[in-house]
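What follows is a set of notes on a single structure, which appears directly below.
Heads up, one of the protein chains got dropped from this complex, but the rest are sitting where they should.
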Amino acid sequence: MTTRRTLIKSAGALVLAASFPLIASAQEVVKVGLILPMTGPFASTGRQIEAAAKLYMAQHGNTVAGKRVELIVKDDTNVADMTKRLAQELIVNDKVNILAGFGLTPLALATAPLATQAKVPMVVMAAGTAMITEQSPFIVRTSFTLPQNTLGIAKWAPNNGIKKAVTLVSDFGPGIDAQNAFKKYFTEGGGEVVQEIRVPVRNPDFAPFLQRVSNLKPDAVFVFVPSGVGSIFMKQFSERGLDKSGIKLIGTGDVTDDDILNDMGAAAKGVITSMNYSAALDNPANKAYVEAFTKANNMRPNFMSVGGYDGMALIYKALEKTKGDVSGPALLEAMKGQSWESPRGPVTIDPDTREIIQNVYITEVKEVNGALYNVPFDKIEAVKDPAKIK
Amino acid sequence: MLTILFDGVAYGMLLFVLACGLAVTMGLMNFINLAHGAFAMAGGYITVILTARWGIPFLAALPIAFVATALLGAVLERTLYRRVYGQNELNQVLFSIGLTLMAVAAVDYFMGAQQQFLLLPEWLTGRSTIAGVGIGHYRLFIIVICVLLVIALQLILSRTRFGSRLRASVDDPRAASGLGININLVFISTFAVGSGLAGLGGALGADLLGLDPTFPLKFMIYFLVVVAVGGTSTITGPLLAALLLGIFDVAGKYYIPTIGAFIIYAVMIVSLMWKPDGLFSNVGKK
Partner (left out) sequence: MTKSIAEALSPSAALQASGRDWGRIRWFELAFWVVAIGAAFVLPSGFLLLNELAILILFAVSLDLVLGYAGIVSLGHAAFFGLGAYCAALLAKHFGIDPILGLLASASLAALLGLLSSVLLVRGHDLTRLMVTMGVALLLYEVANKMHWLTGGADGLTGVTMEPLFGSIEFDIFGRTAYTYSICVLAILFLLARILVRSPFGMSLHVVRQNPLRAAALGIHVNRRRATIYTIGAAYAGVAGALLAQTTGFASLDVLDFHRSADVLLILVIGGTGYLYGGIIGAVVFKLMQDWLASMTPQYWQFWIGLLLVVIVVVGHQKLIRPWTWFRKNQGGAA
């Protein structure tokens, strides 16, 4: 019977010990709490962002404005209350000055009130649902919003022979966001969405949905599905001969994620997508970035990684501007309006919405030097998040 | 639309191949093996490795996947499963969940967490239209293989000595053992074949359903539904159940897309309420 009490006592002691504040004085070190999905289905996002953040620090040194920058990486395990607790512990125990990362929308949403309460800037490097930045005045985003990326293809399509489209998305937050955004901008451009199809996230077989698409005979089908599922979809799409029947496959770049694009095989060729980044962008900053990234990590950088890279860039620039002042509100103000040249082109943090203003590129999947890439052939410059433009 | 029917049948057949091993082990050993999906995943990954890395043609890789997974099943049965037979239901469930978690993590570690892409030979891709019905070649292939399997299984069960031993062991292990039937041998070979079939199903399904380390967790519910609805005392029971579910699922998603995933769970709950032992069970067992 004493075992039970002993267990509780030792658990309590452990917790006590873990909660003592760190010895290092808060003055010399700037701590960034990086909460990422390191495990589970979105682990590739976590991997890419962590690698990119570390690359930035390796390239620019880890001292800014006289302070040493320290990254504390935590696994969010894709669970919202766990993420919130991790964020709380980072703020209260580790005394981080900035929170960053956030691979999924619910995780960012859960942490938002915390950022407001503790006055800690929160740099969203991955999640893409538009309303995230509205949840707290301390949230700044360096990734993208789904409406931003959808805008590209939705505007390109009507001007390039696509008048009738069917939208097919996975039935969850980002999918519905993309579906609504596409409908809005596509119809604005003169196109017509003949049907909106929602596919369950856990879906074994696309056959019935593809059959519907085939019956409707649109000019194109706009697709948004989670990263790995895109390849299954494309395979079944071409297996049913839909690509030969004149229906174009379009979507956002999530479907042709650089991380796995090369493994998708011939079914992916010719797919046209719009995205805020492609590893095939040929500006000098990107060429250097891709080379350094591939060398350090043995993998191709994707659109998630630039969220991490630019997130670190933003943090560094903000620190330089505040000359080392790490108080939350000061850093936040310094972040607003920052502009720099990123591997994805020129970017700016919009001071009103705290979203990132960036180019959106229209790309087609082509073979380059024996590997598949999203080759850009058009772009829309300086896209503000359309969801916030009233 | 007949095309939808065809697609549903193909999907149902695939489910059957994946689930029949589970039905047999459940009926034979009264063991709830939630790790069945892990065997299917193993078969899928083996096939991917064989075709993509070692250049072995797809058709040759299928039987290899079957045999390899069967061997894996036999080894696990002998070493681990045998110690868990007599235990209560909770322990069986936990044991198989534990195995599944280990398999998922191990595959993640060795092969990475991303989707695996199975490259099919040319003649299996593509589509023909016969009498107005769109027939995908790969789906037709699946149906053909499954029909052959069903026939083979029925023949083995009803015509061979092994089959009659198996049926005897299912009906009454103690009596069968008393008659001199080597129960252990029956168990291990049945489990092996069941796992092998799962592996084959995984290999066949990799193209259709996708393949990644979370495969067992994602699809386990479908196999369980097939077994629960089809009962564990016959081969035809799960077959009909799988076809039913496949057609309902595909047709449901086509005609009423908003319902989507509900169909499978609703059908399962309704059929279990109506006939708790499975729709096609011929015995008032347990």
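Chains: A and B, in written order; residue numbering restarts at 1 for each.
Note that in this section contacts are C-beta pairs under 8 Å (C-beta built on N, C-alpha and C of every residue); 3 or more make two chains touch, one makes a residue touch a chain.
Just so it is clear, the model here is predicted, and its values are computed rather than measured.
Across the entire complex, the residue among A:69, A:96 or A:112 in touch with the chain not shown is A:112. Residue B:99 is the one among B:13, B:99 or B:120 that touches the chain not shown. If you put the missing chain back, the residues of chain B touching it would be 26, 32, 80, 83-84, 86-95, 97-106, 108-109, 217, 221, 224-225, 227-228, 232, 258, 260-262, 265-266, 268-269, 272-273, 276-277, 285-286.
Chain A meets the missing chain through residues 1-2, 4-5, 7-9, 11-12, 14-16, 18-19, 38-39, 43, 75, 77-81, 84-85, 88-89, 91-93, 105-106, 109-110, 112-114, 117-118, 129, 135, 171-174, 176, 200-201.
Here is the rule we go by: only the chains that are shown with their structure count from here on.
For the pair chain A and chain B, the distance between C-alpha centroids works out to 37 Å. Looking at the complex, you find that chain B touches chain A at residues 1, 3-4, 7-8, 11, 113-115, 117, 119, 125-127, 134, 136, 138, 207-210, 212, 214, 218-219, 222, 249-254, 257-258, 260-261.
Residues of chain A that touch chain B in their complex: 40-41, 43-44, 171, 197-200, 202-205, 207-209, 211-212, 214, 228-229, 231-232, 235-236, 238-241, 259-260, 263-265.
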